[in-house]
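With one protein chain withheld, the remaining protein chains of the complex are depicted in position.
Note that the chains take the letters A, B and C in the order they are written out, and that residue 1 is the start of every chain.
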Amino acid sequence: MKAEENHGNTKKFGMVIDLDVCTGCGSCMVACMAENNVPFRKDESDKLKSITWMRVYKLSNGKPYPETDICYLPRPCQHCEGHDGHSPCVSVCPATATDYDMQTGIVSQIYTRCFGCRYCMAACPYHARYFNWYDPVWPDGMEQYLNPDVSVRMRGVVEKCSFCIQRYQAAKDRAFMEGKTDIEESDYQTACTQACPAGAITFGDLNNPAHAVYKLKKQPNAFRLLERLGTNPKIYYLSSREWVRRAGDNYLKNEGPAKIG
Amino acid sequence: MDSAFIPNGVRRCAPGKFLVVLAVAGAVLLWGVYAMLLCWFKGLNQTNMNNNYGFALWIWADLAVIALGGGAFFTGFLRYIIGKDELKNIVNYAVLIGFICYSSALLILAIDIGQPLRGWFIFWHANVHSMLTEVAFCLSCYFGVLTIEYIPLILENRGIDRVPFLHHLGHNMHDIMAVFAATGAFLSFFHQGSLGGVAGVLFGRPFSFREGFFIWPWTFFLFTWSAAAYGPCFTLLITRITEAVTGKKLVKDNVVELLAKISGWMMATYIIAKIVDTLYWANVTAPSKGFTLMDFYSHNAFYGVWILILEIVIGGIIPAAILITDKGRKSPAARTTAFVLAVIGVCVNRWVMVLQVMAAPVMTFDKWALYYPSWQEVATTILPVAYGVILIAISYRYLPIFPQEPELNPID
Amino acid sequence: MKIDRRSFLSLGIGVAAGTAFSPLPWKLMDDVSIWTQNWPWTPVPAKGESTYVNSVCTLCPGSCGISVRKVDDRGVKIEGMKGHPVNQGGICALGLAGLQLLYSPDRIKTPLKRSGKRGEGKWVSISWDQAISEVAGKLKELRTGGQAHTVAGITGGGPNTLSRLFKRFLAAYGSPNFFNTPSIDNSYRLALQMMNGATPDATVGLDLENTDFILSFGCGLLDGWGSPVHMFKTNTAWRKTQARVIQIEPRLSRTAAKAYQWIPITPGSEGALALGIANVLITESLYRKDFVDNYTSGFEGVVNASGELQKGFKQHVLDNFSPKAVSEITGLDPAAITLLAREFAKAKAPIALFGRGQGKLPGSMDEALSIHALNMLMGAINQKGGIYALPTPDCQAWPAVPPDAVADSGVKEPRLDGAPSDVYSRLNQLPPAVLSGKPYPLNVLLVMEANPLYTMSNSKSVQEAFNKIPLVVSFSSFMDETAQNSDLILPNHIYLERQEDAPLPAGFSKPVISLSKAVFKPLHNTRHAGDTLILLAKGLGGSVAEALPWKDFEACLKQAMGDKMESLQKTGYWINTGAVFPDGKTTFTTPSGKFEFASSAFCPGFTPVKIEGDASYPLLMIPYDTMRLASGYTANPPFDTKILEETILLHQDGLIEINPKTAQSMGLSENDRVLLQTPRGQANVLIHLEEGIMPGVIALPRGLGHTAYDAYIAGKGVNLNGLTGPIADPLSGLDAAWGIKAKLSKA
Partner (left out) sequence: MSNSDDRTQTVSGKAAEASSTNKPDGSSRGIIVLCFCIGLVVSLVFGWVVFPRLLYSRKQQPIDFNHSLHAGLVSNGCESCHFLRDDGTYSGTPKLAQCIDCHQDVQGNSPEEAKFVEQYVKKGIEVPWLVYARQPDCVFFSHAAHVKAAKMDCVTCHGNIGDSEHLKVYEQNRISGYSRDVEGASLIGFKKHTWDRMKMDDCSECHQKQKAVMGSVQTQKEGCFVCHK
């Protein structure tokens, strides 16, 4: 069948984030908000109501001074593949407003289809999904900087990281103009990857051996968040610190990342 | 004034008193409607829900009223399918309560979604994999069934009954009610289960996730079972309250006892299943994801083991024990206590399966998130109560809800 | 009657059936849902042709290359410029939010004149002609009255052409009072000048890419120190080369968290630790003997002014800074000090750096010299991986300021801050001088690209000083605290609307100049401050006009950049990759002709900075910097405030970091509201418990507590500067404060 013929071409975009290098500066968050028309309000200190497709978490080893250690962990949508594309959120959406695309491995969110039941948010263990509790409003004149490649979301719908799908669409368009059938690794990079001043984020096709992420994800220090739940996420993290790797998932007392891995 | 519409052979309070009750309930209703309009026009920022609490008080209310409204389908099932004929004396009320519960659930859902004007997408663009789709379809269908079951009752109003067409309509509908009851029971088994499935399929949430049979997680069956078990208790509790308010005996004890007995046994078997499910989940499912039972009942200011005890022991084992024993069932006080505990039990279960799921952290670096509803959420949740009071008051006044009422309360 | 009723029913059913079989209900239902998908109040950005314009970000001295994406004429995104030598495509959170500054409705859109009381916020729009003639008129009046020296100018910009033009304007006018905003850069320059004989205008070059061991005495290398993005890139490179960063500071900053090792020590004891390490290096002969013996003086002994031989650096360190002695000052284990020194010595290209946090304050000179002495001991001077004194890129000389009697006598007056020259502006000395009216009163203050009312410590006295100045003129494009307290605002273009040069970013190893371009046509009726200065000069006429003979700032910049302009306009930057650095053995102009460890004028020692506050203040408060908070002239744009952690800002309240142990002993828990008091002021803050801070120390971030700008930042948190005060360094006269004593009480 057609789908099988094309199976070799299917992409699986993903990220490898090096937590040893990430400084938690927040550039990725702002780059994401600037690229994706994420609104802001006067008071954004209630983080449970604040929309940040990319959110940097601060992890602590929980030890008292001076043994304390902290690590920053950027968390975009994990674009879970689950089992055969049945990621936790995709299968619960009653209106097919979110979907898993086998061609790209990207979990899409269509704002105009979504009617705001928020079941997907309940399903996502990463809190990667955000609801528009408010109408998006920009101070007078500031709406000038909005990116025409990304739809502005109306109040009452769920939104989340799209892996900057508009950049993939633009890359494909450029490829069409050049008569190419495929795009290069550098043609499609997300806004956060591009902005990261530490170069902590690597983005590419996890299926493609020529892409940097292909090798990086196989590093012994690589781990994913909550792998044990079977979410099968596409964001890999690297850390040389054992406590950080352990913080990536839940373990019983006698278990550890290595034993389970 | 309205005596022409009051059923034959019963006595009703003075219209003035009746209007006062309506006015009080109406005021509460208006308060709820105001809150509802705020939510619709200003958006869900009127609530205290947040990105950790996508589901909150409303979804709990939905699950709870549907479980409580389960009395309708199960009583109907017993009466029309199993053939427990005595239950005809309470099935009307069960249908009315069910109707109130289901219409409330639909209303709350309409407030709860961020884009109510696009709500119909759930039908038009349905995703068959989603438990919520199943819920929406079955809920709407069963609401239709309940409406059809409720209509003949309305048609029995003395005023309406005088219109021949409506009289015949009512008569014919009565004849085919068994078909609707059967349909309703079938639909209910499904959507009660789907509601259980809503939480049970969340494999990203180890607190609610359950393994299961084919595509249905165990919570699917537990929810159906619990609705069948606890729903009649709610019907009986409301009947008891109605009796207390009106100061009349409305349903004969043997009817109440029969339904209570069935409910008690259902509850007893359910609670055993629930305990088995909890044990399996605590010892197999959760540990396989790296969690221990106590991870879900500690390190936070609210959710402790007490809630598990409240749900299973106080709200499950105790009422079941009362209702399956002859003595417990026969004592009005014990019986009523059991009803109250049972209602608490099932409400706590639904609460836990919605709100504690949202509260419990999954990522190791996440924190417990506690939430309290805004007044708008509370008002819109109380709205159905006021609406229920009004509908019951009107129905009781004008419709022959309780067939045994004239017999039990003869007018001299 | 009966027909009517039945017929009516029938009619109704007919209508219902007809309606159901017509498109009306279905189409309406669909259209209403489409309406919700395209709500008219949800903006739809206009499509257009997408282009990129390269420029340079001048929001901080980092000078990163940026690529501004435009859709037709709208700017839609600022990205890091690929291949720019400073940031190589990376960009920080502030730079990314630049368009929020450009398109802010709260910008100053036209020249403004105060109409109410000062600071009241009442303004009238005036024309540029009026604005220029009012300022020029006042300046002329003062100049004619022999009061030219009573005019002062403050700039926050780096040593770029605009600053030079400003300085030239004041000089030609007849005022010695040109102030730049001092920072750690001044201490580095002074250290290089004193110990290495660099010229005062030499820029500090750090060859950090090639170091393999970085002993950072509290430098927020990953918190905005130097050229922030460049530092991030460098840090990532260090990971690959396995270079080690040792972070010495009492608080687990981001830098500390990323460091190879975090060594918390008693705040203020950094200089002592440096000397303790020097002690071990000397005792165990671990220092680079060849270098010290051949190219330095003052190590073994110093000949003082009267010709007597005194103790040199070596003996001084051996006598006073044994690991044990240092242990008592720093709170570190003596063995740890020894170990640290050995590690430092073992490295191929070690470097020791100073400058707390982002280096906003110059700090103690004694401490700077002590730490720099470690570089001397390891020979990390003008060497690969070391510190360089880079020649400032030679700018085409402007014609000399034409001689003028008024100007000559004016510039000969003493400066208000008592500094010998503007090279080291003691800006912190300005408010006391203004308040005392000595040596003379200040009549006019011109403020350009600076916000002293917010950024200077001891806010209260700065405000009082401001109140005493008869005329304050601001060039700000934003209604910042200073602009709000001025009399006239002559708004500058925002950085994206104007062309100017951005000189060498701090901590870079090669001479670079970048050109910031006018990416956008000015949105409002603003004017390039350079053009405004030239117009003011023209308004003053005579020799002042002659001194600024250019048609506009562009002509002035072209002349200054000379042959570099071509490269600047083409690539956006000019880099001297082939710059031949003075080799390690070449000295500059120290009295001895060698690098000096000590001289008759100085010897690195440890004189603790006298932190304000008596025993009634049991805690030590230190400031901290974060990449998520702009704390200079630019206030945080909304995006950056949005990403602030709720442990820094919660609703309107700022949070103070405190160790849980300390908090517990005071009965305080998370998010408790407390009154924070220091000898300089008090404020309400919330408690944030943080394990990563030394017990007894509390930390407050820089950058909050604005009272001006926009509704997204004003009124949030606490301005640290209102709680601290400057402490004049005995050597440099610059602000040496690093903290202040404090107390907390439940509010």
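One rule holds for everything that comes next: a residue touches a chain if its C-beta (ideal position, glycine included) is under 8 Å from a C-beta of that chain, and two chains touch if they have at least 3 such contacts.
If you're wondering where the values come from, they're calculated on a predicted model, not measured in any experiment.
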Among A:F40, A:W53 or A:Y111, the residue in touch with the chain that has been omitted
A:Y111
Contact with the hidden chain only, please: which chain A residues?
2-3, 6, 10, 84-86, 90-91, 93, 96, 99-104, 106, 108, 110-113, 149-152, 162, 165-166, 168-170, 172-177, 179
For chain C, which residues lie in contact with the unshown chain of the complex?
1-3, 5-8, 10-19, 21-24, 27-28, 30-32, 34-35, 37-38, 40, 44, 47, 49-50
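One rule holds in what follows: only the chains that are shown with their structure count from here on.
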Drawing the touching chains as a network, do you get a line, a ring, a star, a complete graph or other?
complete
Considering B-C alongside A-B, which chain pair is linked by more C-beta pairs in contact?
A-B
State which chain is most central when centres are taken as means of Cα atoms.
A
How far is the middle of chain A from the middle of chain B, if each middle is the mean of its Cα atoms, in Å?
39
Quick check: how many Å separate the C-alpha centres of chain B and chain C?
63
Counting only residues that touch at least two other chains, what does the list for chain C look like?
36-37
Where chain A touches two or more other chains, by residue:
46, 50, 58, 60, 135, 154-156
Interface residues, chain C side, partner chain A - complex
36-37, 39, 41-48, 71, 74-80, 87, 89-93, 96-97, 99-100, 102-106, 222, 228-229, 232-233, 235-236, 239, 252, 254-255, 257-258, 262, 264, 627-628, 638-646, 649-652, 659-661, 691-695, 710-712
Which of the residues in chain A come into contact with chain B in the complex?
46, 48-51, 57-60, 73, 82, 86, 88-89, 91-97, 113-127, 129-135, 154-158, 225-226, 228-231, 246-252, 255, 260
Residue set of chain A touching chain C in the complex reads 20-21, 23-27, 29-31, 33-35, 37, 40, 42-47, 50, 52, 56, 58, 60, 62-66, 68-72, 111-112, 135-136, 138-148, 152-156, 191, 194-200
